[in-house]
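Every protein chain but one is kept in place in this view of the complex.
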Amino acid sequence: ASAAPARAADAPVVAAASDLKFALEEIAARFRAEGGRDLRLTFGSSGNFARQIEQGAPFEIFLSADEEYVFRLADKGLMSDRGQLYAIGRIALVASHGSPLALDAGLAGLRDALAHDRIKRFAIANPEHAPYGRAAEQALRHAGLWDRLRPTLVLGENVSQAAQFATSSSAQGGIVAYSLALAPAVSQVARHVLLPAEWHLPLNQRMALAKNAGATAKAFYAYLGGKPARDIFIRYGFTLPGESS
Amino acid sequence: MDWPALSLSLHLALWTCAILIPMGVVIARTLAFRPPRAKGLIEALIALPLVLPPTVLGYYLMVLMGNATPFGQAWAALTGRSLVFTFEGLLIASVLFNLPFAVQPLQRAFDAIPPNLREAAWVGGMSAWTTFCRVELPIAWPGLLSALVLTFAHTLGEFGVVLMVGGSIPGETKTIAIAIYDRVQAFDDAAAGIMSMFLLLFSFLTIGLVYALGGRVARRRG
Amino acid sequence: MDWPALSLSLHLALWTCAILIPMGVVIARTLAFRPPRAKGLIEALIALPLVLPPTVLGYYLMVLMGNATPFGQAWAALTGRSLVFTFEGLLIASVLFNLPFAVQPLQRAFDAIPPNLREAAWVGGMSAWTTFCRVELPIAWPGLLSALVLTFAHTLGEFGVVLMVGGSIPGETKTIAIAIYDRVQAFDDAAAGIMSMFLLLFSFLTIGLVYALGGRVARRRG
Amino acid sequence: MECDGVAWFDSAAGVRLSPQERRVGFVFQDYALFPHMTALGNIVSALGHLPSRARAARARDLLAMVHLEGLEGRRPDDLSGGQRQRVALARALARDPAVLLLDEPFSAVDQVTRGKLHRELAQLRRAVRVPIVLVTHDLEEAGRLADRMTILHQGRTLQTGRPFDILARPDNALVARLVGQRNVFEGEIAAHSAERGVMLLRWGPITLEVRDDPRFAAGDRVAWMVPAAGIILHRRDRPSRGEHENPVHGVVEEYVPLGDTAQVAMRVDGDADTVLAFAVSTHVAGRNGIKPGVAIAVSLLAEAIHLMAA
Partner (left out) sequence: MECDGVAWFDSAAGVRLSPQERRVGFVFQDYALFPHMTALGNIVSALGHLPSRARAARARDLLAMVHLEGLEGRRPDDLSGGQRQRVALARALARDPAVLLLDEPFSAVDQVTRGKLHRELAQLRRAVRVPIVLVTHDLEEAGRLADRMTILHQGRTLQTGRPFDILARPDNALVARLVGQRNVFEGEIAAHSAERGVMLLRWGPITLEVRDDPRFAAGDRVAWMVPAAGIILHRRDRPSRGEHENPVHGVVEEYVPLGDTAQVAMRVDGDADTVLAFAVSTHVAGRNGIKPGVAIAVSLLAEAIHLMAA
């Protein structure tokens, strides 16, 4: 007899990057409403998931924030194929309502705040391993602010935590996933402005089916490429492959 | 409130206690009554989980129990399931991680049993097993209770190891601690707050209980 | 090896000990020698960090120490720096989190001092302070050592709380535990392995030392 | 409370000296030596009132006084019980105390060592000339060492006086039993016989002659005792004239020879619950064939019988 409690009807587990938190929950709800079977969603850092899949984690679909992880797993023969691009991430500058930071797509406000020493703490995801952190670094370098900003940086373990830090009273702002900035829970406490896509390498978000994926997982995988899903991704600020922003 | 996560955490905590307490009793009794040469070494080994970052411990446990190791393969061959990312794997990790919390109070409790009480039981005709049940256990009871409640509460609160070894699969390895963290990450402070309060109250009550009981025993001795 | 992170961790551990041990001695002595009515309550409060998920504890500490609270504002007004994302904030969190690890062995140590040794010191003309330095401290020394090493090692390994209130700022809040986690996340297994081994060995040695010393003391008593 | 002219505790005047100010030498029941200090260190620890240069020398003097030269460096764990007791004593004396309090200082020491320590304490008392309060359960010890003795029982003071007086003339039956008298009984004053200076005491079926005691009148119920030394065995080998004095007949219940003397318990004829305990010299007992079951007779010396309030 298994020690485990009854499992939720063996619904497939979908592992997804943290930046998809709000978008994917909405898509899954819609999938279910349209007659799809039950799914179990789990969000976290893409790197962690990749590592867990290498160790045999029973994720049937992997939606990575960084396509490198999908390629890496596919090359090891752990996925059914090299998957498909489902969205391209964008980054946004956010600041809590109480922050003195003025927001603009050209980062003039940030430059000004830096010049006046009004930036004590600025949050991004850890560029060492988080794709959104890397993108934020590239954007800041492009704007020529990286070196000025560097001493103030606080690094989130993933982009969600970076958003947490950026909107807390202890930081004056941050660069996080546009999808998170748009989420109601975040937009209630913080302002945001989208940053130009050209300032950083494209955040190609790739998904793939696991080798052992079942029917439900395959159906959802297909659903993610369909119109309702694409609409939701767009609403949460993602650029879709084949469309321009 | 994430009820499946809470139910999972309670399951995990109960099973951890069910496995760890008897194990802890055996280890603690051995260290207390028949201390082996390597006593200090064993105690240091048992205490290691106290000082290793839980995520790191979890990472190595994941690798160790994974399908790439002989241990993981043997398990998979025997049970038909892999060990990582299952409740069973979580349970093993939880048992290891809680080892010091269970063994230390138990060892103190068994250490405090005067040797001549056991001798008195033997010359009174009690077998080793009867002596254990009727003399050692009742006298070590406060320590046992302390081990039980600490293990239980600490398992409820465990985060790092579970995150790595479990993979946070809802209904299977997503515990209440992970659920709270998830809610925090999702900016859902209200839900996180309610769940935290619940855990906090629960912990406070159980620990208060243990200390009240421990205190009463200490007063009776003093 | 991430030397700045290691140095930071050692700094944090030393400062935590420097603040927590005297604090723990005061608390433990009070609980042992002049137990207040609410002893059980206080003990339960001190033990709470044991059972709350560290990330959750960290989250609430971050909120509490943030610039939105009177405490955070008062700190900022006094020092000109905010508390979150600074070494000082980390230190406060670390002290709180390690409280049970320091107080429990100290309390056991002071509890074990026979009351008439203190009385003997007083009638021998020693002031309360001399009695503390020349009688209580030397006798409670093994417990103090145990508290010291546990706090030190546990601070080195602390992850969840530091992750939440620290922000992984190199040289300021990026400790060795966070560095290991970051290397693991970056698929740099070699670096993670080396740092883990180092931490593991260090922990093992320190705990082995404490237990060896503790054991020697127990044998002298037995 | 006052000691040596200094008030220690006077609630009216608000005087309440701290233990540090009291100048009392205290020897704890379990010695309470500091386990982490050497014998010398333990004594030095109580010499805080001396300049630090002078302490070691004074501590050595004190150790010598209790005959522990050469053991300066030993820790309490490496000392025998008697040696620990002496270190505790030296530490108590180190403060130059106005009074010395000893709480059962010899209870943890075996008999032979105890005798030696008794003699040392008696010498010390002559040498240091401070009042000593000694708490003990051992009556012989108290009798041996004390000038004055107080019997405490369940927190109450029962009797205070010279040891000899308390042992010979306890105030009541409880004190008598507490000081180890086994022959404590009840009776009733039957009559005064003033011309002969005696009273008659009715004790069950027996009537005893006792010394006249003006505190009691005929008809009073009294407690009375007779010390073991006041009970004389009637010898079968050579009857003597003493046998007319308060003769009591009975049967030997218990006979315990112990070195030179033997303890005898005699069950009194006509009162199965009453046992008289006394001692005879072993060879007398042998000559008289004393053993359990043998019928014997004793005299209770009228001079030795002591009457007490019932």
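The chains carry the letters A, B, C and D, assigned in the order they are written, with residues numbered from 1 in each.
Just so we're on the same page, a residue touches a chain if its C-beta (ideal position, glycine included) is under 8 Å from a C-beta of that chain, and two chains touch if they have at least 3 such contacts.
It should be emphasised that the depicted structure is a prediction, and the values quoted were computed from it without experimental measurement.
Undergrad: Taking the entire complex into account, which one of B:77, B:123 or B:190 touches the absent chain?
TA: From the options B:77, B:123 or B:190, the contact with the absent chain belongs to B:123.
Undergrad: Write down which of D:19, D:35, D:143 or D:161 is the residue touching the left-out chain.
TA: Result: among the candidates, D:143 touches the missing chain.
Undergrad: Which of D:70, D:180, D:197 or D:289 touches the chain that is not shown?
TA: Touches the omitted chain: D:180.
Undergrad: What does the interface between subunit D and the hidden chain look like in terms of residue numbers?
TA: Touch set of subunit D with respect to the missing chain: 110-112, 115, 119, 122, 137-140, 143-144, 163-164, 167-168, 177-178, 180, 182, 227, 229, 254, 256-261, 263, 281-282.
Undergrad: Hey, which subunit B residues sit against the chain that's not shown?
TA: Counting only subunit B, the missing chain is touched by 114, 116-117, 119-127, 130, 134-135, 138-139, 220.
Note that only the chains that are shown with their structure count from here on.
Undergrad: Would you kindly tell me how far, in whole Å, the mean C-alpha position of subunit D lies from that of subunit B?
TA: 59
Undergrad: Report, in whole Å, the distance between the mean C-alpha point of subunit B and the mean C-alpha point of subunit C.
TA: 22
Undergrad: Centroid from C-alpha atoms only, then distance subunit A to subunit D, rounded to Å. What do you get?
TA: Computed value for the inter-centroid distance: 90 Å.
Undergrad: Please set out, as single numbers or ranges, the residues of subunit A touching at least two other chains.
TA: Within subunit A, residues 48, 51, 161 contact more than one other chain.
Undergrad: Give the residues of subunit D that touch two or more other chains, as numbers and ranges in rising order.
TA: If we look for residues of subunit D contacting two or more partner chains, we find none.
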